[in-house]
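Missing here: one protein chain of the complex. Every other protein chain is in place.
Chains here go by letter, A, B and C, matching the order in which they are written, and residues are numbered from 1 within each.
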Amino acid sequence: MTENVSAASLICDLAKQFYELGWVTGTGGGICIREGEHVIVAPSAVQKERMTPDQMFTLSIDGSVISGPADASLRPSECTSLFMAAIRLRDAGAVIHSHSIHAVIATLLFDREFDISELEMIKGIEGMNYHDRLVVPIIENTSRECDLASSLEEAIKGYPQTRAVLVRRHGFYAWGRDWVQAKTHAECYDYLFRAAAELRRLGVPTVPLKGVNDASIPTRPAEPFVRR
Amino acid sequence: MTENVSAASLICDLAKQFYELGWVTGTGGGICIREGEHVIVAPSAVQKERMTPDQMFTLSIDGSVISGPADASLRPSECTSLFMAAIRLRDAGAVIHSHSIHAVIATLLFDREFDISELEMIKGIEGMNYHDRLVVPIIENTSRECDLASSLEEAIKGYPQTRAVLVRRHGFYAWGRDWVQAKTHAECYDYLFRAAAELRRLGVPTVPLKGVNDASIPTRPAEPFVRR
Amino acid sequence: MTENVSAASLICDLAKQFYELGWVTGTGGGICIREGEHVIVAPSAVQKERMTPDQMFTLSIDGSVISGPADASLRPSECTSLFMAAIRLRDAGAVIHSHSIHAVIATLLFDREFDISELEMIKGIEGMNYHDRLVVPIIENTSRECDLASSLEEAIKGYPQTRAVLVRRHGFYAWGRDWVQAKTHAECYDYLFRAAAELRRLGVPTVPLKGVNDASIPTRPAEPFVRR
Partner (left out) sequence: MTENVSAASLICDLAKQFYELGWVTGTGGGICIREGEHVIVAPSAVQKERMTPDQMFTLSIDGSVISGPADASLRPSECTSLFMAAIRLRDAGAVIHSHSIHAVIATLLFDREFDISELEMIKGIEGMNYHDRLVVPIIENTSRECDLASSLEEAIKGYPQTRAVLVRRHGFYAWGRDWVQAKTHAECYDYLFRAAAELRRLGVPTVPLKGVNDASIPTRPAEPFVRR
């Protein structure tokens, strides 16, 4: 994958797949892919499952538009400044933004941090193992997507091991060294967000109390669901 | 999109997509698209995911048939008079009717108005922002679809900001200035109907009590689900 | 649709669609289509989403094999005698058998009859209107599928208005005058089985107590779910 045209096609393919997963309905969510010193970004407010490669923008790493689609009514995704935060701070090769309802529910079950342990899918996140406690910081949503940038950056800096940030009542951002790892991360996180709600419904703590890391785990209330 | 043939093809494409979303199974639901002074409408009681462009009707804005399919057994969708209400009163370019089970459940969780606030997907509805309280009027169902027209018109007039009307134990109508916006609206509303049921299940109010618009929000009962 | 080849192709198409709906996984479930005095039936115990038209059997109305696939290891679907009951007793043009989990759950929520009223999708069943009480008889499952035939016939005779029979802990059979109506019926019934479980979860009776037909409706226990 060394040509712009490939990344542009790939974004269209992946967006179609993400639409079927319920991540980018209603023109929400999106994905960007880095190509060396350029970042390919989809336009804002378009139907994500019907995009074509000629609608993509090419941006520099600092966010300025290098080239864009012929249709002058299109603007780069509103997520752009957030995508750039993960690219700049983590050297991400791709960033995915999802409005998955599982992520939204996860932000209502946990306060400032989502955490889970002892599920096989945790191993899909770079650097994590089955017995590790996977933590995802949750930031508060803002009226305008671009106003999320500073708290997203703070969360990325405050949680050096995370590959995702949850946004309360909104969704999540996940990234990876390339689009394959970003997609793998997003799929694993989404599975874990969904699993957490199922565990709570069963009265099973998301971090087992008598596990390997027992001593380091704060006690959780016993009721199945916790309101924030 | 300036030719009838395009709108007719598009209706077939979208209907297939809506079938997969569970909006138009059992021949229910539908979509119409306006073309200048004409409205393209699908036939009644056909399998929505298997329609072909040559089965579409072309109507005038007042609802009279200008041209129709060769198959004389077909009649225009029973939703036609309801579609026309949104076109006439709101200058809609497209109207979508869905039997989504999420919408039906929403009508059992709320009395005369569905309301929700502080979910990112609210921003997908024209004119609405994250902290706004999104209200969708709920009208009572009738035995015959055409008998819904007067109460639908009343709801459209009574709620000038809404882009959708829920029909109790039936589904919803949503519209937009063109088919893209109508589809975006329908996807966002459907997501919010589903989210509302999830929030209730968690004991989280759909309109936060201590939010920006706190003073204007009526107190809601504490139990997770409210029967009408 | 007047040629065998068409019905055989159609069965393969529909089976693929039903697989995606979760009705015929694990080689379960199926569909037959009548062609005048012949009935086209799929083979038993094959993957329903991967069938080809040349694998179909042509049977006479009395169930004897007129022609079959070259592969001698294939036998006609085990549902054949059940399909024939609806064809013979109701002059059905097509019969669908589904293992939908929604149907199985419905048979655990109701005793000898599933009933529901005041949902728009009820209107998708021939002869039924919104305020009618839709009743589907539930028969007990047997170890061998062919042993269901006599109780299925009894249920069909005992409920002249029904277009479907539920089988406890198994699934349902639905039919129609042709394949289009059989499919419409199956989709509407499946939606209603799912809706019934959602209503029970909310504490809403499936037949409203203060509805149009109030006097004729037996009181139901208040608890959300009733064990058989």
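Things worth noting here:
Going forward, contacts are C-beta pairs under 8 Å (C-beta built on N, C-alpha and C of every residue); 3 or more make two chains touch, one makes a residue touch a chain.
The structure presented is a predicted model; accordingly, all values stated were derived computationally and were not measured.
Considering the intact complex, the chain excluded from display touches A, C. Only one of C:H99, C:K123 or C:H185 touches the absent chain when the whole complex is considered: C:H99.
Interface note for the absent chain: among A:T52, A:S67, A:N129 or A:S150, the touching residue is A:N129.
Of the residues in chain A, those that touch the hidden partner chain are 118-121, 124, 129-131, 180, 183-185, 187-188, 191, 194-195, 198-199, 201-204.
On the side of chain C, touch with the chain left out of the figure occurs at residues 25-28, 47, 99, 101, 104-105, 108-109, 141-143, 167, 169-171, 225, 227-228.
Note that in this section only the chains that are shown with their structure count from here on.
Following the contact convention of this document, no chain is adjacent to both chain A and chain B. Superposing the C-alpha atoms of chain B onto those of chain C requires a rotation of 90 degrees, given to the nearest 5. Note on chain placement: the centre of chain B and the centre of chain C lie 30 Å apart, centres being C-alpha means. One simple way to say how far apart two chains are is to compare their mean CA positions; for chain A and chain C this gives 42 Å.
Along chain B, no residue makes contact with two or more other chains.
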